[in-house]
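What follows is a single structure, and I will ask about it in a moment.
Here the complex is missing one protein chain, while the rest keep their positions.
The first chain written gets the first letter, and so on, giving A and B; residue counts start at 1 in each chain.
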Amino acid sequence: MTEADPAAPPESGLALRGITKRFGSLVANDRIDLDIRPGEIHCLLGENGAGKSTLMNVLYGLLTPDEGGIFVDGAPVLVRNPKEAIAAGIGMVHQHFMLVEVFTVAENLVLGREGSAGFLSMRKARRTVRELSERYRFDVDPDAVVEELPVGVQQRVEILKALANDAKFLIFDEPTAVLTPQEIDELMVVMRSLRDEGKAVVFITHKLREVREIADRITVIRRGAVVGTADPTEPEGRLAELMVGRAVSLVVDKQPTERSATPRLSLQGVSVANAGGQVVVEDLDLDVHGGEIVCVAGVQGNGQSELADALLGTLPVTTGTVTLDGARISGRSPKEIIDAGLGFVPEDRQHDGFVGSFTVAENLVLNHFDETPFARGIRLDLARIRGNADERVGEFDIRTQGIDTPVSALSGGNQQKVVLARELSRPLAALVASQPTRGVDVGAIEFLHKRLVAERDRGTAVLIVSTELDEVAALADRIAVMYRGRIVGVVPPDTSREALGLMMAGVPTEEALAAAAAAHRGAADDGVPAGEDLT
Amino acid sequence: MTALDPAPRTDAVVPTTTETVESPEKRRQRLSTGVLIAVVGVLLLVSLGSTTGVARFALSDAFDEVQLGTVPLPGLPTVAVCAVLCLLAAAAFLSGRVHGRLAALAATVAGLAVVIGFLTWAAAGRDLPFPVSNQFAGTLSLATPLVFGALCGVMCERAGVVNVSIEGQFLAAAFAAAVVGSVTQSVTWAILAAVVAGVAMAALLAVFSINYLVNQVVLGVVLNLLAVGVTGFLFDQLVQPAASTYNNAPVLDSIPIPGLSSIPFFGRVLFDQNILAYIAIVAVVVVSVVLYRTTFGLRVRSVGEHPQAADTVGISVRGVRWSAVLFGGVLAGLGGSFFTLASTGQFTKEFTVGNGFIALAALIMGRWRPVLATVMCLFFGFVTQMASQLQTLSTPMPSQLLLVLPYIATIIAVAGLVGRVRPPAADGVPYEK
Partner (left out) sequence: MSTATTPPAGPGAGEEATPPTGPAPATGAPRTAAGPARRFPWTDVVTTVAAFVLAFLVGAVLMIVSDSDVRSKFAYFFARPSDALAASADKVGGAYGALLAGSLGGVGPITETTAQAAPLICAGLGVALAFRAGLFNIGGQGQAILGALLAAYVGFTLHLPPGLHLLVAIVAGLVGGALWGGLVGWLKAVAGAHEVIVTIMLNYVAAGLLAYLLTTTAFQRPGRTDPISPIVDWNATFPRLAGTQLHLGFVVALLAAVVVWWLLERSTTGFAIRAVGANPHAAATAGMSVARTTIITMALAGALAGLAGVQAALGPSASGLPVPLSAGIVGSIGFDAITVALLGRSTPLGTVLAGLLFGALHAGGLAMQSVAQTPLTLTTALQALIVLFVAAPALVTKLVPFVRTRKAHTSGPVPQGGLAS
C-alpha cells in the first residue's frame, strides 16, 4: 500500500509529492503522494468530498497547495495557474464542462490559444477540430454551437480542447456522471485508445463498477489522504470498504407492502414545455400507488427535470391532468399543490432546495412557515419553529452545530437531510424526489434510502427521479424508463442493467429485454444491481 | 468541489418533437405588447376630441438651399386612421394569430401609427409646421452620446462587468472637457481630457468591481454619486467663481461632408454633423469588429459568459475585464465630451440628466449587441427630439410632461416590448479566484 519510494519521483510520468491543501481548519488534502505513468489508466477512487477534486485542481493550477510539489519526468515543475499546467502537458476534462455555451466548438477550441494575430482566424481552428475529431472518431461539427449539442458530445469537445494542447496527462473528473451507459462505454473506448497512444489517463470517480472495468491501477482517497492502492481485480466489496472506511451495505432492507388500490398520484396525458417553449415531456401517463416507489430512470435531459417541476407546478402542465388522491393539481400554484399533500425534493438542492443563508430551523419550515402552528396571522412563532427544528434534527440525525447554523455550512448529506426532513415532517399523499442522493456520502445515502422506504411503507406514493441505475435498482418497486419526454416502458426492478441501458437510449421495452437476454451477460456479474455484492 | 455543485442545469434538453408551444414568457410579452398598443390606440381615439385643423410638416427649414415645402395632413382623419391601425395591430397581438414576420409588421405599423398619430394631434391647428428635417437631424445629434454610452456598456457587460455608472462617466468627462477646453481653448485637448476622465471613472469601476468584488449595481450607483459630488463641488468651488476662465470651452463645428451634405433633406440630416457624431459611427463599427472578429473580442465574450472556462485555458479573467472596462471608459469619455462641446461649451451641475441611464436601457434593449443597441439609441434620440420640438409648437401637452416622454418611453420599452432578455451569462458576477 505504499508508492515505491515517496522521496524520489519517477523518471517518466507525472508525480505528486506531499501535496497538502487546507481550507481554514479543514485539511482537504493531507500529504498526498501520487504517480501517474504514461500508458496507463490510473483511477482515483474516493467518496464525494474525499478530496479528489481538490487534488486535481491543485494539479491543474486552479488551487495552490500549501505544501508539496509536482514533478514531470522527474523534474519539479511549478503549476501556479492553468497556463503552466497546460505547458507542463496536463489536460483536464472537467466534470462541469469548461465550455462557453454560446460559442461554437471551434471558438471554444481556439480560446486561449488564438496566437498573436489580433484578428481571429477560425479556419485553422476548424481544421484542428476536424483532424482530431477524425483521428479519435468523435464526429464533432466545428461550427455547432455548444449549448445545442448533447452532453456526450459536449464532453468530447472538452476532450478535444485538451488534445489540441498536446496534453500528455489527461485528467477526467467524474466524467461518467452525465452519460448514458452506452455513452460511458464509448468514453471508455476513447480512454483506452488514449492510453494506447502512450498518454497517461487519470480517471476520477466514486463508481466501483467503472473502476474495475477500466483501471490499470487504483489509488483510493479517504478524508483527504491516500488510504491505499488497489488492483482492479479486487472485489467491489473490498474497494468499497477501502473507500468508505468500513463495511457498507447499499442493499436497502425493503419488505413488500400493501399497494393502495387506487393510484394516489396519477398523470394522464401530461405534456410539459420548458421555459423556452419546447415540448420536453409529451403525452405521459403514469400512476403511482400508495405504498410503492416508482423510479423514473433515464439520462439527464430527457424531460425528467421538467416533469418533476411540472408536478410541483413551477412549470405549467400544457396538456393533460395530474391528480393527487383524485383531486386535480395540475394548473394550481406550487403553494396549493404543496398544501394538497405533495412533498418535493428538488434535483438541485443548492439551487432550489434550501436557502443557504437561512438557519437550519428556518429551512425546516421553508414551505409551511406561514401556517399553524408556526405562524399566527403574520406573526412568526419562533418558539415553535425552534421546537420543530430540535425535533427534526434529532429524528433525522442532522449533523449540525445547532439549529441556528446556516444550512450552507452543512455537508451535502446533511443539507439533503434537512430538505427531506422538511418534506417528511408533514402528512403526504405523494413524494416526488429528484436525484435524492446526488453528491452525498455513503453514510447519508444509506440513511436517506431508509427514510424513503419508510415513507413508502407509511402508504405514501413515492416517485423518484434518478439517473443512477444503482439507486433505481435498490429502491424501485417499478421502474419507468424515460427517453425524449416519453416513457419507453415500465419494468420490474430486477430488469437487467443492459436492458435498462438500451431502454434509456430509446430502444422499445420488448426489444431491449430480448437483446439484453441474448447478450447472456446478465445473471453472473453485471446484471445484478450494484448494491448486492457490496457486502 | 464535486459534492455540492449543482448538476449542470444547461444540459441540452432533447426536445421530444420539433413542436413548441408558446412559453409563458413569450405569451406575457405578446399580451403586454398588445395591451400597450391598444391603450395607445384608445388614447388616440380620445384625442380625436381635441384635434382640429390641419397639421403641417415642414420637410426643410428656412436655411436649406433646396426648399421642399410642407406636407399638410388633415388632423381628424389622420389621427382616426392611426388610432384604428393601432387597434388593429393590438388585436393582432392579443389574438395570438400572428407570428414571426407578420408580428414584426404589425409592430412596425403600430409604431409608425403611434408616432404619426401623436405628431398630427400635437401639430394640428398650430401656427407653425412641425419641422421634419430638424426632427431627424436632432435625433442623430441626441443619439450620439447615447451611442457612446451604450457601446461603453456593451464592452463592459460583454466582459461581465455591469456598468450602471455610465452617467457618472459622462458627467466627469463633460466636466473635464469644459475645464480643459476653457483653459486650453482647444477642442482636441477638451476631448482628450474627457477621455482621460472617462477612463479614470472606468478604472474606479474596474478596481472596485474586479479586484474588490463590490456589487456592481451598487458600485455604479455610488460612482454616479461620487461623480455628482466631485464635479458639483469643483464646479461650486472652482468653476463658478471664475466661469470665464474655467467654463468657456470652444464648441464643435459641424463638418459638412462635401457633396453629400447638399443632398436635399438627407444631406442636412446625415452629412452635416460634428466630429463626435462621425466618431460615434466609426465606434459602432470598431466595437462590432473588436467583439466579433478579434482574439481580444473572443476573450472578452468568454470572460463575460464563462470566466472559469477562460481561466482554465490560461486567460487572465481580471486582465481581460480590466481592458474591456477601460476601453469602455474611452467611449464614455467621448460621449461625455459631447454634452459640453456640442452645445454651449459650458458645464452645469448634473447636466447629463439621465442620458447615461438611457444608454444603459438602450444597451439592454439592444440585447448587448453594438448595432442593435445603436438602433435603440436612435429611438431614444427620436423621442427626445420630438418632445423638444413639440415644446416649441405650444401643443396641448404641458412642456414638463413632454420632457418626461423619453423616460416613459424607456419604461414602456423595457417593460412592454422587450421582456426578459438573455444577458451575458456572467454579467454582474464577480470572479473570485
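Here is the rule we go by: a contact is a pair of C-beta atoms (placed from the backbone, for glycine too) under 8 Å apart; a residue touches a chain by one contact, two chains touch by 3 or more.
Everything numeric in this text was worked out from a predicted model, so none of it was measured.
When the missing chain is restored to the complex, the residue among B:46, B:71 or B:225 that touches it is B:225. Of the candidate positions A:12, A:319 or A:367, contact with the unshown chain belongs to A:367. Within the set A:129, A:312 or A:448, the residue that contacts the chain not displayed is A:312. Touching the missing chain, out of A:356, A:459, A:493 or A:506, is residue A:356. For the options A:86, A:102, A:240 or A:385, the residue in contact with the chain missing from this view is A:385.
Residue in contact with the omitted chain (choice from B:162, B:313 or B:326): B:162. Although one chain is not displayed, subunit A still touches it through residues 23-26, 28, 47-49, 51, 53-54, 57, 60, 62-63, 94-96, 98, 173, 223, 312, 314, 333-335, 337-339, 344, 346, 350-359, 361-362, 366-367, 369-370, 375, 378-380, 382, 385-386, 389, 399-406, 408-414, 439-444. Even with one chain removed from view, subunit B keeps its contact list with that chain: residues 1-6, 25, 28-29, 32, 157, 162, 164, 204, 208, 212-219, 221-226, 228-230, 232-238, 241-242, 308, 311-312, 349, 353-354, 357, 360-361, 364, 398, 400-401, 403-404, 407-408, 410-411, 414-416, 418-423, 427-430, 432-433.
One rule holds in what follows: only the chains that are shown with their structure count from here on.
Taking each chain's centre as the mean of its C-alpha atoms, subunit A lies 45 Å from subunit B. Contacts from subunit A toward subunit B in the complex involve residues 48-49, 52-54, 57, 60, 62, 81-83, 86, 92, 94-103, 107-108, 110-115, 117-120, 147-151, 154, 161, 173-174, 178, 273-282, 300-303, 306, 316, 318, 347-348, 350-351, 411-412, 415, 435, 438-441, 484-486. Contact residues on subunit B toward subunit A in their complex (touch as defined above): 1-17, 19-26, 293-299, 301-302, 305-306, 308-315, 425.
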